[in-house]
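Taking it in order: structure first as structure tokens, then the write-up.
The complex appears here without one of its protein chains, the remainder shown in place.
Per-chain residue numbering starts at 1, and chain names A, B and C are given in the order in which the chains are listed.
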Amino acid sequence: MSERLKKIFESSNPKTKLVSYFVGCYPDYKTCLELIKEAIDNGVSIIECGYPTSEASAEGPVIKKAHDKVLENGDTIKDIIKLVSEIRNYNNDVGIVMMGYIANLYKYPITKFVSDINKAGADACLVVDAPHELKEENILREELNKTGLSLIKLVAPTTDDNRLQDIVKLSSGFLYQVNVSGVTGVKSANQTDVESFVKRIQNLTKIPICSGFGIKSPEDAIKIAKTGCQGVIVGSAFVKYIQDNLTDKDLPLNLGKYIKSFTKELN
Amino acid sequence: MSERLKKIFESSNPKTKLVSYFVGCYPDYKTCLELIKEAIDNGVSIIECGYPTSEASAEGPVIKKAHDKVLENGDTIKDIIKLVSEIRNYNNDVGIVMMGYIANLYKYPITKFVSDINKAGADACLVVDAPHELKEENILREELNKTGLSLIKLVAPTTDDNRLQDIVKLSSGFLYQVNVSGVTGVKSANQTDVESFVKRIQNLTKIPICSGFGIKSPEDAIKIAKTGCQGVIVGSAFVKYIQDNLTDKDLPLNLGKYIKSFTKELN
Amino acid sequence: MKKNSLKTGPDDLGYYGEGEKAMGGMAVGETLMPALHELNDGFEDAIKDKDFLDEFAYYCKHYIGRPSPLYFAENLTKKLGGAKILFKQEHLNHTGSHKITNSLFQILLAKRMGKSHLICESGAGQHYSATAAVAAKFNMPLVGVMGDIDVARVNQNIIKAKHYGAKLKTVPGTLKEAITDAIKTWTTNPEYAYICGSVVSSSPFPKIVAFAQSIIGREIREQSMSQEGKIPDMICGCVGGGSNFAGAIYEFLDEPSVTKIGVEAHETAALTNGTPGIMQGMKTYMLQTDDGAKSLGGMSLGAGITYFSVGPLHSYLKDQGAVKYSSATDKEMLEAYKIIAQTEGICSALEPMAAAAEIIFRQAKDKPKDYIICLSLCGRGEKDLDTIQEHIGKDFE
Partner (left out) sequence: MKKNSLKTGPDDLGYYGEGEKAMGGMAVGETLMPALHELNDGFEDAIKDKDFLDEFAYYCKHYIGRPSPLYFAENLTKKLGGAKILFKQEHLNHTGSHKITNSLFQILLAKRMGKSHLICESGAGQHYSATAAVAAKFNMPLVGVMGDIDVARVNQNIIKAKHYGAKLKTVPGTLKEAITDAIKTWTTNPEYAYICGSVVSSSPFPKIVAFAQSIIGREIREQSMSQEGKIPDMICGCVGGGSNFAGAIYEFLDEPSVTKIGVEAHETAALTNGTPGIMQGMKTYMLQTDDGAKSLGGMSLGAGITYFSVGPLHSYLKDQGAVKYSSATDKEMLEAYKIIAQTEGICSALEPMAAAAEIIFRQAKDKPKDYIICLSLCGRGEKDLDTIQEHIGKDFE
């Protein structure tokens, strides 16, 4: 269980945390670091740092394109862990979550991965395709627990109460509430659906809930923030901003401003 | 049994009769008549006057093309019978054999056909695809007999002695010895094969034998004449000559000369 | 065979029926007559030989995949809301149509008769590719003859036959030109075996092909009895030369309670619009000019049923009033194709869709639910996909 994540959610400032997903080393190592620094400076509470996999099964077109670019550049999960250590050097308060698929972790392998991200200063790990049914999830969870890091679990609209109960028991740090069925960055969530889903979770657990998928604008973020969750997660919208403005030489600064338009509403 | 054919073969002049096949009304009614007149004038003993059928199954490419042309021109078997009457008017000694397929005769129908060709002055009829197994052949044969005309039967290299015996019994006028297996105008006969075939027939019958298929030159004709048959039949070679010289305004005259190159060797 | 049976078969000279109205016979050149008699003797001898029949049965099962299922087309039945419709699934045979059963039979016969080379004609290319497959299997060289129009539209069959090692001779035209030319090729090589693709041409081919294909009807009887507890009330099949339909109904010829409907292509409906004539070796109904000089008939999308004539058995059965014959248009065939693809998930050849159209548009609807109609679904549609796309591709978007 990450102490840093705990502290973030114990603090009432900002009221709703902005969790912001970046594809590590996208569009390249250096720019990515600048982008994340700006994100931190503009009020992001938690950085999700994605590592790419060619067969990622939950990514919409925007994030897939970014993954493909990183793979093409030849940047590896090791480079991304190095990036994490630079982020941590830059800021000691922001939460950092490694996010991706089990493919890379299995080959790393898992124990060394946990030890490396711990050294780099990450707080948690989220593996999209590692439900608790998967042996490697169990190994990962145990390693993270031993190391004092969190395993961020996902719950989805399809997750029924029984299963929810199992999952919340295994979760630490926060719960990633996937608010629509689908891949990243496509469908938009319906506010009332999210609200009742958040309630359903809160009936079972006190763990902080961050709600994500399909949040494309500050307005979306506010709507979701009103559902009672502790954090909102924005991924594709920021990655798309980067993607659409790759030639902008002030990209980090401008992304920072764009992120600010979210955070200032969530305070 | 045609008296005229009998007379032709009883005469020793010419020694070997030239039987010459024309596609009736090819290339048109008038030219065809001219061509046949020249043929007669240049020593042809018997004219085979073909009537076309679209699905003729024994014709090689040369004769098929001529058939198709006549069908395209719209000339019918009635026109060809009229042609026969003009030929008969022109010459009273030449043998005239109607030659073709059963399709047209069946529709004519047969009894009327025999009466019409008799009136026109034909001596016989040869139907390529009417073996004695066919009911219509029997009807036709009976009609011809009654009318004093001949039914020319074919025998082929594939015809064994038993079958040969049956066929010669039904034949009158002459026997059409198909000297190779194949369609008209393609393969050339082998002299020794023809010779032994002719012997085989002569062991069974005294009926005159005319040998045909694949005789393309005076030299071919002489070779076949030497096998002991009474007549040689030339079809595709003359039709091809016509086909190749359609624009020659002296075509009848020149065909006559060409035919002469055969008949002078057969005297 | 009992007297007065429609199954008595043709007489010694190949005639179905007697006198003026007799159909069939042998109208070919002398060169081939001995070969035809030899074939007839070879056939009559072979079908008395249990080993030969067992061999045929063995390959029917193992190579072709017979029996083809008799399939209850439940969705189509529901859609039409009348008779119960069964498909005789001949399209599941190896090479994709009923044709291979005949090719197999005749090639086994040719082998038994000591033949070493094969000739065939083809319309839709189904008979060509089927014969080529069996020829490869029994190691006999084959030349196939096809019309250039058909070669263009059923290209896959040509390629497959080539892969099996067969040679192709192309002539201008369609099936009728191919038949005429195949006979010429055979005349040139009378020692070869001619593997005739339908119940057409001179005797003994109609008899031989009907014999080979009659396995279809025997299977229908057995399957229908065991699945439905009765035989079908109606059997419907397309008719080009008429082999699949002859095969399907032969078993039931003496049972007038089974209504039989053969369906030709509208453009070449010899039995509906033709008159008796003698062409291509046989006396039968056909489309021809009044003077008998010229075969007639337009083009149908069903390559295998674009045939101006028809097997003499069918002419005889028509004259006897034992079987009804109708025709279907291209439009109806395409419509039937669509309906069957979408209701039953079967991509049929266009030819049997002529019969399907008859059932769908004219027969099934007003029949009671326990009235069984059996469709001879005699070919699969891969060969026709280009044609179908061209004509109704847009309907599927």
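By our rule, a contact is a pair of C-beta atoms (placed from the backbone, for glycine too) under 8 Å apart; a residue touches a chain by one contact, two chains touch by 3 or more.
All values reported here derive from a predicted model rather than from experimental measurement.
Looking at the complete complex, one finds that the omitted chain is in touch with A, C.
Residue-wise, the contact with the chain that is not shown comes from C:346, picked out of C:83, C:346, C:360 or C:375. Per the touch definition above, the residue from A:157, A:173, A:208 or A:235 contacting the chain not shown is A:157.
Across the entire complex, the residue among C:6, C:46 or C:92 in touch with the chain not shown is C:92.
Contact with the undisplayed chain is limited, among C:156, C:189 or C:289, to C:156. Residues touching the missing chain, restricted to chain C, are 61-63, 65, 68-72, 75, 89, 92-94, 132-137, 139, 156, 159-160, 162-165, 337-338, 341-347, 381-382, 385, 388-389, 393, 396-397 (touch as defined at the top). Against the chain not displayed here, chain A makes contact via residues 51-60, 71, 76-78, 101-108, 128-131, 133-136, 153-160, 163, 167, 178, 181-183, 186-187.
Here, only the chains that are shown with their structure count from here on.
Listed by label, the chains touching chain A and chain C alike form an empty list. The distance from the centre of chain A to the centre of chain C, with each centre set as the mean of the Cα atoms, comes to 67 Å. Per-chain CA centroids place chain B at a distance of 38 Å from chain C.
Averaged C-alpha coordinates put the centre of chain A at 97 Å from the centre of chain B. Residue positions of chain B with contacts to 2 or more other chains are absent.
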